[in-house]
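Here the complex is missing one protein chain, while the rest keep their positions.
Should a chain be cited, it is by its letter among A, B and C, assigned in written order, with residues numbered from 1 in that chain.
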Amino acid sequence: MTPSAYTTNEIMTIAAARLLKNGAVCFVGIGLPSTAANLARLTHAPDIVLIYESGPIGAKPSILPLSIGDGNLAETADTVVSTPEIFRYWLQGGRVDVGFLSAAQIDRFANINTTVIGDYKKPGTRLPGAGGAPEIASCAGQVVLVLKQSARGFVKKLDFVTSVGHLDGGDARRRLNLPGKGPVAVVTDLCLMEPDPATKELTVTQLHPGISAEQIRKATEWEIRFAPELKETLLPTKTELEILRDLERRTRLAHGNLTAA
Amino acid sequence: MTPSAYTTNEIMTIAAARLLKNGAVCFVGIGLPSTAANLARLTHAPDIVLIYESGPIGAKPSILPLSIGDGNLAETADTVVSTPEIFRYWLQGGRVDVGFLSAAQIDRFANINTTVIGDYKKPGTRLPGAGGAPEIASCAGQVVLVLKQSARGFVKKLDFVTSVGHLDGGDARRRLNLPGKGPVAVVTDLCLMEPDPATKELTVTQLHPGISAEQIRKATEWEIRFAPELKETLLPTKTELEILRDLERRTRLAHGNLTAA
Amino acid sequence: MAEITTLREAIAGLVRDGDVVAMEGFTHLIPFAAGHEVLRQQRRNLTLVRMTPDVIYDQLIGAGCAKKLIFSWGGNPGVGSLHRLRDAVEHDWPAPLEIQEHGHGDLANAYVAGASNLPFAVLRAYAGSDLPKHNDKIKFIQCPFTGESLAAVPSIRPDVTVIHAQKSDRKGNILLWGILGVQKEAVLAAKRAIVTVEEIVDELNAWPNACILPHWTISAVCRVPGGGFPSYAHGYYERDNRFYQAWDAVARDRDTFQKWIKAHILDTDNFEEFRQVLAESVSQET
Partner (left out) sequence: MAEITTLREAIAGLVRDGDVVAMEGFTHLIPFAAGHEVLRQQRRNLTLVRMTPDVIYDQLIGAGCAKKLIFSWGGNPGVGSLHRLRDAVEHDWPAPLEIQEHGHGDLANAYVAGASNLPFAVLRAYAGSDLPKHNDKIKFIQCPFTGESLAAVPSIRPDVTVIHAQKSDRKGNILLWGILGVQKEAVLAAKRAIVTVEEIVDELNAWPNACILPHWTISAVCRVPGGGFPSYAHGYYERDNRFYQAWDAVARDRDTFQKWIKAHILDTDNFEEFRQVLAESVSQET
């Protein structure tokens, strides 16, 4: 397999999927996180437990959900509970190992903005808002973020902190008594970043094949740090690509050529 | 029908049942309240809604439950919810019109004790305790109490206030911001008492047939007040007695000659 | 006590100008028919509450029914922005829209507190988030036992909650299943409740511990088959994803939006007629 044989979206999704351990309980956001989590379930992690904020626990969707409450999630779940119960007993209750999120903007400490670009009162662009992210960011055992990398998205300073990553770094989460560990990885279409163990600043630890450090610097507004020894992301396997493409094909067919945003 | 044609227990139960309006949502304690509520349902109040603290909503038991969570309650209910939900959404939520309770001890303001006779730390008799009564006494729209009358049960001063009636009378409930109106009637084997509209002190307003004021005085430790114009409880009708006896007969058969305490 | 009536009468009698109105349904069972009827009857100055405003609130906001929105995620699921919501927030069109913004867990807890007749809910959230800076309804309190700091939010107590469900019996007992969202809590938190249902049956034949709202918690029950369209009703019909995608183009332009609302809602008599007009306009496009 050569870098040209897959898209940047595909390697992002595959690299994210690989981070999920079999058996992990994942609280899954819609879109990229849901695609990656289901890819994990269909490849190396058949016993992964997918929880969606609308209420399904143990969902095993045959096609990717377009919205967070698709019927297919309910039909394939071990059970479906109310939305309050999902947030109270399951997420806040500490039953979720991994919160799997996307974001519009992220900063060097993996804090995220999904609320507004510009001033809150006089917004340039009004984004959808928090959804379940503030509670996931607080309470999930750990958080994995997946989003495309660009200088507009990876910014020096967030216009709005919707959901916390590592705040201003160091032991800030512990000082605020946040139950979960916060972001442990950010997967983009270019690379994988992990927080520095001490400072918690995001550090590129792994490049996707064919990607240069320069490409990553250009797609990051702040001066991004790189680990001394950079790994390279393993190429997508034939199986990974086949299963991902098959999943997306089934989804397109079922949703009438719509794709999950 | 003459006074000798029914027992004092029967007229107590029948007088209590008559207080329940058709369609009322009743939160029902086990024992006497449950018997009276089901008698109401089987006579003049077919659309009464019975809620038991174990979870059944709209129970229509064919026999009297021996415990608060008998299977027959679940089988005949419109639905069964969890015990936390019963207390949170239904009772505290303000959906209950009438809380129907019994008690070991009661005082002149219809405060009740189901905790201990004697000192709390060195109990003479340890009683079962609060159960759902404190929350019912606080939150039900109104409360009806049903218990046998005796000087040991109707006391000057409670050894322990488990659940509040009208506290020290007057507008005490309003001052404490209690959601429900509190006790509106106490039905005994001798009479019916209602709180004075102003002082909230229990006042005998209705005597059961053949019962004298003197009998009631003897069975009350405090100096009990009587309304200026005392009514007499209507004699049990043939239908009321037949239905009550039939219900208790079915219950005895089903429970192997046990009776609800 | 539930009255079984027409949707027009239910909205006319139970939804008033200036009300706090919650229309709930988490992707599933969104009460579109009822929302349209509110729009058709041109209610004004509503405070709209909904975790996920969705296309239904985009329509009401664009049509000028709302003065305030309480929400936690305002997008067109699987498509993108709610353009009418954005236009109201970004450009005050057709009128300024006050927003009160929360997280999902927060709003879900706030409905629970409302259903529980508590004045506030407690949750673990918002430490470090900017949301409390822009929403004075989010405060922090201390646990009286451990001293821990926790977020507190006021309960939601709508004047009227509107939901769509699968079934009612002839007394007005409601059965719903599948993705339950916060519908039960939203109904129990409200002063009045309107439920549209796919069908009214003799017997619910509900399974053990089914999600049932007894008739005495409901003000009005209205039979509106397909009343959740373009969302879905588990066991009845699927989500119309094409409608959601097509909405993007309709809502993007003020003029296009206004014409659509006039032709499809204001000029139709009821949801059935809306479906007919919509079917005609869709067939013309293709």
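Keep this in mind: a contact is a pair of C-beta atoms (placed from the backbone, for glycine too) under 8 Å apart; a residue touches a chain by one contact, two chains touch by 3 or more.
This one's a predicted model, so the numbers in the text were calculated from it and none came from an experiment.
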| In the intact complex, which of the presented chains make contact with the chain not displayed? | A, B, C
| task | Sort through B:32, B:73, B:103 or B:191 and give me the one touching the missing partner chain. | result | B:73
| query | Hey, which of A:88, A:108, A:200 or A:255 is the one touching the hidden chain? | reply | A:88
| field | Listed residues A:49, A:130 or A:207, member touching the removed chain | value | A:49
| task | Extract the touching residues of chain A with respect to the undisplayed chain. | result | 23, 25, 49, 57-58, 74, 78-81, 88-89, 92-95, 139, 179
| said: If the hidden chain were put back, which residues of chain B would touch it? | reply: 30, 53-56, 66-71, 73-74, 80-84, 86-88, 91-92, 111, 115, 120, 123-126, 128-135, 138-139, 160-164, 167, 172, 176-179, 255-256, 258, 260-261
| task | Since one chain isn't shown, list which residues of chain C touch it in the complete complex. | result | 117-120, 122-124, 137, 139, 141, 143-146, 148, 150, 152, 154, 177-178, 180, 207-211, 234
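Going forward, only the chains that are shown with their structure count from here on.
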| field | Geometric centre: closest chain by C-alpha means | value | C
| request: Using mean C-alpha positions as chain centres, tell me how far chain A is from chain B in Å, no decimals. | output: 57
| task | Any chance you could list the residues of chain C touching two or more other chains? | result | 112, 184-185, 211
| said: Give the residues of chain A touching no fewer than two other chains, as numbers and ranges. | reply: none
